[in-house]
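Here the complex is missing one protein chain, while the rest keep their positions.
On to chain A.
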Amino acid sequence: MRRSSTRKPAAATTNAGNRAAAKELERIDTLFGQYADKNEELTIGPEGIEQLCRDLGVEPTDIKILLLAWKLQAARQGYFSLEEWRRGLKAMRVDTVDKLRKALPSLQLEVANIDVFRSFYTFAFQYCLTEPRQRTLDVETACQMLELVLGDQPHVSSFITFLQEQKEYKVLTLDQWTGYLRFCEEINPDFSNYDENQAWPLLLDNYVEWAKAKQ
């Protein structure tokens, strides 16, 4: 009894806010309903996402959609659950397609921060793991993802060429994936500050050797 009585005043002041939030949530749920899968309760499936993309006016392969998935912290590729949808849209403070379209560029601004980008980058890897217990990404998918998330970085295109040419690795591990981001952040385009004794993943040692031989 005592607990509820002490809480009361605080509840009273936020009452208006609560009501607004409840309304927002309702609209978010309605929006969810527009895209939700007919067969599967409480999820937006691949078809729903395609429809959403059309409504937003972006390609499904656009990085913005990946950013949206990241913002939603979507666990499964090609699917948004109601919970993820609510959490993500609430955080972005959007409840209509129009608002969502306008909010997308702000996501791009958000990942301009290097720490945020790291979380996005790691998400991109994990998002692609579709099978249960899958831990590694095949080189082909990895190359596509690299292109998508790091496309404008100086090393990337030559690294992708290297990945496609080499025969030793057929899959990439999370360690190699995140290692590569640090590599992009720290290493000069001419590799002048690359030190093999710095415990880089072996894949990167090989890459640098390959790239230097090419130069």
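In the analysis below, a contact is a pair of C-beta atoms (placed from the backbone, for glycine too) under 8 Å apart; a residue touches a chain by one contact, two chains touch by 3 or more; residues count from 1.
The rule is simple: contacts and distances are computed from a predicted model.
Undergrad: Determine which name in "Metaxin-2", "GTP-binding protein ypt5", "AP complex subunit beta" or "Cullin family profile domain-containing protein" the UniProt entry assigns to the undisplayed chain of the complex.
TA: The record names the chain that does not appear here as "Cullin family profile domain-containing protein".
Undergrad: Please identify which residue in A:E83, A:D98, A:E147 or A:D175 touches the non-displayed chain.
TA: Residue touching the chain left out of view: A:D175.
Undergrad: Considering the complete complex, identify which of A:R54, A:K102, A:R135 or A:K170 is in touch with the unshown chain.
TA: Residue touching the chain left out of view: A:R135.
Undergrad: List every residue of chain A that touches the chain not included in the displayed model.
TA: 135-136, 173-176, 179, 182, 197-202, 205
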